[in-house]
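For this depiction, one protein chain was excluded, whereas all remaining protein chains were kept in their positions.
On to subunit A.
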Amino acid sequence: MSKILLVEDEELNRTLVKAVLSRSTDPAVREAQVVDAISLAAARDHLAVEPVDLILLDMNLPDGNGLTLARELSAAGGPKPTVVALTASVLPQDRAAAIEAGCDDFLDKPYAAADLVATVSRHLPT
């Protein structure tokens, strides 16, 4: 069973992501274990304890920009989870910054449920 770390401070968005993933037709996605982190600090704490396969990373977090975490993971070297940026900042320079920080993929907010499932499905180990 794959593990997904959902780094998102808005409760509504966390509820939404979990509701969408749990209703997916793809069993890998449906059965994936989703763990919450409401801040960068919480995400770091979790990653220190338990590795995950995929990180769904919001950008505007209470203690900083999500890209900070992406950069830390890239700089750490070694095996790293796939990072998908979930962001409402959709200007070309925001995308460029996400790629430069080491995000593997990104999904613009607002996203369709099917797009979220497809993106997660694509990046989860089979």
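In this section, a residue touches a chain if its C-beta (ideal position, glycine included) is under 8 Å from a C-beta of that chain, and two chains touch if they have at least 3 such contacts; residues count from 1.
Following the convention adopted for this analysis, contacts and distances are computed from a predicted model.
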{"item": "Options \"histidine kinase\", \"Branched-chain amino acid transport system permease protein\", \"LamG-like jellyroll fold domain-containing protein\" or \"4-hydroxybenzoyl-CoA reductase subunit beta\": UniProt name of the undisplayed chain", "value": "\"histidine kinase\""}
{"item": "Contacting the left-out chain in the complete assembly, out of A:Met1, A:Ala75 or A:Leu91", "value": "A:Leu91"}
{"item": "Chain not shown: contacting residue from A:Pro27, A:Gly78 or A:Pro110", "value": "A:Pro110"}
{"item": "Touch with the omitted chain, as defined above, among A:Ser2, A:Ser39 or A:Thr68", "value": "A:Ser39"}
{"item": "Interface with the unshown chain - residue positions in subunit A", "value": "9-10, 12-13, 15-16, 19-20, 23, 39, 60, 62-64, 88-91, 108-114, 116"}
